[in-house]
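For this view, one protein chain was removed and the others were kept in their places.
Take a look at chain A:
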Amino acid sequence: MSDATRAEICAVACAEAFRGSGEILASAFGTAPTLGVRLARATFAPDLLLTDGEARLVQGTWPLGAAPDGPVEGHASFRTIFDLVWSGRRHAMMVPTQIDAHGNVNISAIGPYDAPEVQLVGVRGAPGNTLCHPVSYWVPRHSTRVFVPRVDMVCGVGTAAAAAVGRAARHHDLRRVVTDLAVLDFAPTTGTLRLVSVHPGVSAEDVVARTGCPLVIEGDIPATRLPTAAELRLIREVIDPAGLRDKEIAA
């Protein structure tokens, strides 16, 4: 019986989203994804490139909240990052404020656009990211407030909207949505959210109850895999010794 916490299971699920991504820039927002990409590179995805949050590409595995101590292997100013975005050599995991069944994502504003009820950060790079390279999402609190029937402002482009764009959206590639309850992806036939696995202790019914948009559920849903002993050691001793993961997802 593993003693892995929910936060640790989420971190490994985030890492899994980058399995097979190859030699690309991995960009992570939020604690579990940041932990996840470092874990992925330290284990099964050694070719990933990571930045220090500014303009340095850095090797090695360093703790959350600390400055990297590995060798600098490159310089990537924000302008270079934009070039990488548009070249497709990147996989980003972002945090949606709202997401719908087709994977449209809002991080800009809630309510009437001219005078929003809640002004958020802005579209940022979400429109370009979703048109140009693989994108996954991390939802630290799976709820009907996040999973909605319709997002107020489409920042990250979903499957149906991308299909409507046509050939110019041929690089659109939504991968996974990892939440504190489950792992989701997009069913190829409908382009809509599908339940891939539920975290240990969570049922498919729990997920449905906290999802405000349709969810494809095919057959019996397996449990999200547990961290290996080596992964747990890396998480606890190397990448997050301060336990920041427990601030995002309660133990």
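Quick note on the criterion: a residue touches a chain if its C-beta (ideal position, glycine included) is under 8 Å from a C-beta of that chain, and two chains touch if they have at least 3 such contacts; residues count from 1.
Note that contacts and distances are computed from a predicted model.
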*Between "CoA transferase subunit A", "Molybdopterin synthase sulfur carrier subunit", "Outer membrane lipoprotein-sorting protein" or "SGNH hydrolase-type esterase domain-containing protein", which matches the UniProt record of the unshown chain?*
"CoA transferase subunit A"
_Residue, one of A:L64, A:L120, A:A204 or A:L226, that touches the chain absent here_ = A:L120
*Could you tell me which of A:P46, A:P71 or A:G166 touches the chain that is not displayed?*
A:G166
*Taking the full complex into account, what residues of chain A touch the chain not shown?*
54-56, 77-79, 82, 85-86, 108-109, 113-128, 130-132, 153-157, 161-162, 164-169, 171-172
